[in-house]
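For reference, the structure discussed in these notes is given below.
Omission of a single protein chain aside, the complex is shown with its protein chains in their original locations.
For clarity, chains are labelled A, B and C in written order, and residue numbers in each chain start from 1.
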Amino acid sequence: MNTFGNIFKLTSFGESHGQAVGGVIDGCPPGIELDTGFIQNELDRRRPGQSSITTLRKEEDKVSFLSGVFEGKTTGTPIAFTVTNKDQNSSDYDNLKDVYRPSHADYTFEQKYGVRDYRGGGRSSARETIARVVAGAIAKLILKKLSIKIVAYTSQVGSIALDNDYSKYDFLQIEETPVRCPDGEKAKEMIQLIEEVKADGDTIGGVVTCIVKGVPVGLGEPVFSKLHAALGAAMLSINAAKGFEYGQGFNVDIRGSEANDIFYNDNGVIKTQTNNSGGIQGGISNGQDIYFRVAFKPVSTILKQQMTVDKKGVETTIEAKGRHDPCVLPRAVPIVEAMAALTILDYYLLSQTTVLL
Amino acid sequence: MNTFGNIFKLTSFGESHGQAVGGVIDGCPPGIELDTGFIQNELDRRRPGQSSITTLRKEEDKVSFLSGVFEGKTTGTPIAFTVTNKDQNSSDYDNLKDVYRPSHADYTFEQKYGVRDYRGGGRSSARETIARVVAGAIAKLILKKLSIKIVAYTSQVGSIALDNDYSKYDFLQIEETPVRCPDGEKAKEMIQLIEEVKADGDTIGGVVTCIVKGVPVGLGEPVFSKLHAALGAAMLSINAAKGFEYGQGFNVDIRGSEANDIFYNDNGVIKTQTNNSGGIQGGISNGQDIYFRVAFKPVSTILKQQMTVDKKGVETTIEAKGRHDPCVLPRAVPIVEAMAALTILDYYLLSQTTVLL
Amino acid sequence: MNTFGNIFKLTSFGESHGQAVGGVIDGCPPGIELDTGFIQNELDRRRPGQSSITTLRKEEDKVSFLSGVFEGKTTGTPIAFTVTNKDQNSSDYDNLKDVYRPSHADYTFEQKYGVRDYRGGGRSSARETIARVVAGAIAKLILKKLSIKIVAYTSQVGSIALDNDYSKYDFLQIEETPVRCPDGEKAKEMIQLIEEVKADGDTIGGVVTCIVKGVPVGLGEPVFSKLHAALGAAMLSINAAKGFEYGQGFNVDIRGSEANDIFYNDNGVIKTQTNNSGGIQGGISNGQDIYFRVAFKPVSTILKQQMTVDKKGVETTIEAKGRHDPCVLPRAVPIVEAMAALTILDYYLLSQTTVLL
Partner (left out) sequence: MNTFGNIFKLTSFGESHGQAVGGVIDGCPPGIELDTGFIQNELDRRRPGQSSITTLRKEEDKVSFLSGVFEGKTTGTPIAFTVTNKDQNSSDYDNLKDVYRPSHADYTFEQKYGVRDYRGGGRSSARETIARVVAGAIAKLILKKLSIKIVAYTSQVGSIALDNDYSKYDFLQIEETPVRCPDGEKAKEMIQLIEEVKADGDTIGGVVTCIVKGVPVGLGEPVFSKLHAALGAAMLSINAAKGFEYGQGFNVDIRGSEANDIFYNDNGVIKTQTNNSGGIQGGISNGQDIYFRVAFKPVSTILKQQMTVDKKGVETTIEAKGRHDPCVLPRAVPIVEAMAALTILDYYLLSQTTVLL
């Protein structure tokens, strides 16, 4: 259950304070040039300590490839990779050994497995997403060859939300601010809010919007494996994700006559006048932009005293030490992109099995 | 890609106007009494023609079991079942043979497969959900033995939304109205709105809320197969679904200190004071109620003239004939329940493989 | 666990004396003309009662298709099919209700599931192979378009074995004898042996040889999913199969210098001078003929009194009634072909995912 994908498959491993986190990619097409600079850059986008609004935990997060690459190119065999855990202040977590942090995985994990690596959240730590970002970066390299492009940004933090839809923004602005929001004014407000929340020892939630451009018509399956269902599962598997919507989403106060996307012929290409479908109709991509939104809750680790229980069921208090993100949004952006890349590439490869003889 | 589940697996088959729709359930525990009355009753809840606010298409929808049952009990072998298609006004669809209905699967399906059964939506018809409801009913019979209970209701139609959370309603009222809403006053408003929309030849969207009670601690996997990711994929695979959220969901303007669910000891049972987690922490059930919401778009088939293109790319107009639902919500309720039942049972059986030696 | 295949997937269902046996094929390419005459002919090759050396049970075994076919062609959606059970002398099996037949699945099945449909072997009956033959016939129709041809024959019954390898026989002779052996003289001996064994109320084992011609280079995966491992699993899943070998097989008293297949260039096509590899090298097809042999035990049901135990563990005797095959070989031939067809087609479709960008 630690494998994602049908054809392009990522098996993820590793705990927050173990020796390493990493993954194995199976089903990667051969002959792809492994642009390690690009991959490391993607990792750097998710790295802790990159700005004042992320955790101060400092990890170099250098990726090593152990297999599946020969003379700089993929060979079609499994690509194993590792990122060593270095800045491990495990002692920060000694006080958590016997206590369950509220709204964390501590209690449920221990009940399920009878044991847990309590250091830094162990397997349930967001550090696991390193594997996703590395694999997602490789997927992006392949999607680039297919002219498919994925971009995500922070569209809401707390009550501060962007006013316009994605088409109104310049995506080149996204990486210009530490909060990864293409609207400069809103970005400032978001950063200020996050800093206030942080100063208060508290945390705050938000929303990431993601757009996939250039997807050919025909990805996705009509029934259980609808493309948006696969994207939804991918996004909801990210730590702290609480909701997913695509196209018109939860905007349900709309009539069919308004919502329907009218087809027209644009010089031989079938397009739609609007895109309430979010680029997916009947579970299958229709060639228009795919877009969706992912809701993230506030980080559960706060620097305030909270009530809880310990392993013996005795009520006690807890107060987090350690270095934590006041808001996951900035670092969630590259993870959302990575999971989108893994899903879209997987469904592209899957679509190759629908052979028209 | 027409199979749902890891251990308790439903393979679904059938087109809207083919000979039959049905499914095969693999991995069903043996020795379960097959209460055919209950199963048929669940099918009747999803059946067309059940009230003035659903389509008039009249299908008896009687289920036949072909295998996997002996002397009234399941045997552990595959349970195949069929529901014959009877009221097939296929001629209603002759005008759709060469034209793509806006926001339907017509265009994408034909591009993907090079061919499509255009009658009534073919494989992309919601008639496919019959297989889900039958399998979900069997899952419910098993969950009942495990003291797990699933209930869903319509919580929003257009702008008419329930004011309170699920704990404030009497679930016994749900089936008392054709719109399946436990708030009698709101139900009346919803019905009135649907009738207005219908009279106008139009359609309207809404939201279903679902609650699962009695889930033991420990279902779900920490990384990709988080329980809410599985539920999300299940719900998003339902026709017309556009969004999924659980627990606090898209309500992201909240601080960690407010959102965190404080553990306490209730006479030896660990519970949480609030339930913003929606019964799932770190992807694993925590023993509290699981609840989530699913957004549904307005039905794409409207009885108004719309612009579109035909197979040759020529722009043309289309006007639906046939009998269609003005709002999927009432009939979506049992389907949401069925998919929840399939998911929860599947993860229950999967959890049996985490053997503590 | 009742599904076979990765991309072209058969889910099989049904018990010997239930309402029907059948299957669902998922992943079938669209646009394939469904030659029902050919499919029925394949079923007739496996049908009981076809000759004096098979069981007298008379089943018409007419296949009905419920879905996945439109205007005579496959649509890419699941193809469900059923074959009704008709000649059910279930009362023949009343004496087996509480007794375990030696070397049958009765005891193990009941221990595993706590219950069993004892009539005619239930799910463990070779009647289940109907689903395989139907799906295999459809696979053959597709393989024909790919110029891949599969043929099998009986190469041994008891001590009577063919003297030569497959290249020495005229495959057109196979169906000329009820034992499906291309060597007319040996066929007569085999038939005589089977009739002797039958007259004695006993049964006898044998071997089927299968050849696949025209497989392109590149099917199969280098590690766990070697093509011969997939073929082996397929063959060993057939009732009464006890062994599988390909290429030189169990002929291990051979030196590498003799066994190695020397490559040469035949007018631009790389071929091998010998074919001890059986057409598969490193788990991947090399373009030469694939050939393998499958061992079948004597049918366990004999018309002689045997000692056994009943459900309570009390020792007792049993004597089969009913109509049974004295030798599975003749009817095993089309089943071996069907499983080979399913495997080869599945791996062909799987190979489409190794995209060379």
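Structural remarks
Assume contacts are C-beta pairs under 8 Å (C-beta built on N, C-alpha and C of every residue); 3 or more make two chains touch, one makes a residue touch a chain.
Just so you know, these numbers come straight off a predicted model, no measurement behind them.
Considering the whole complex, the hidden chain is in touch with A, B, C.
Contact with the chain not shown here comes from a single listed residue; of A:Q19, A:N41, A:S147 or A:Q273, that residue is A:Q19. Residue A:T77 is the one among A:T77, A:N95 or A:Q352 that touches the chain not shown. Note that of C:K97, C:K145 or C:K304, the residue touching the chain absent from this view is C:K304.
If you put the hidden chain back, the residue from A:P48, A:G122, A:G205 or A:G278 that touches it is A:G122. Which of B:K145, B:K168 or B:K311 touches the hidden chain is settled by the complete complex: it is B:K145.
In the full complex, subunit B contacts the hidden chain through residues 7, 27, 29-32, 76-77, 142, 145-146, 222, 349-350, 352-357. For subunit A, the residues in touch with the chain missing from this view are 1-3, 9, 11-15, 18-22, 24, 26-27, 30-31, 64-70, 73, 75-80, 82, 112-117, 122-123. Taking the complete complex into account, residues 1-4, 12, 100, 102-109, 111-114, 123-124, 128, 156-159, 197, 202-207, 217-218, 220-226, 228-230, 232-234, 236-237, 242-257, 259-265, 268, 270, 272, 276-278, 280-286, 295-302, 304, 306-309, 313-315, 350-351, 354, 356 of subunit C touch the chain not shown.
Note that in this section only the chains that are shown with their structure count from here on.
With centres computed as the average of Cα coordinates, no chain lies farther from subunit B than C. With centres computed from Cα atoms alone, the innermost chain of the structure is B. A straight line joining the Cα centres of subunit B and subunit C is 39 Å long.
Subunit A and subunit B have Cα centroids separated by 26 Å. For subunit B, the set of residues that touch two or more other chains comprises 1-3, 12, 112-114, 123.
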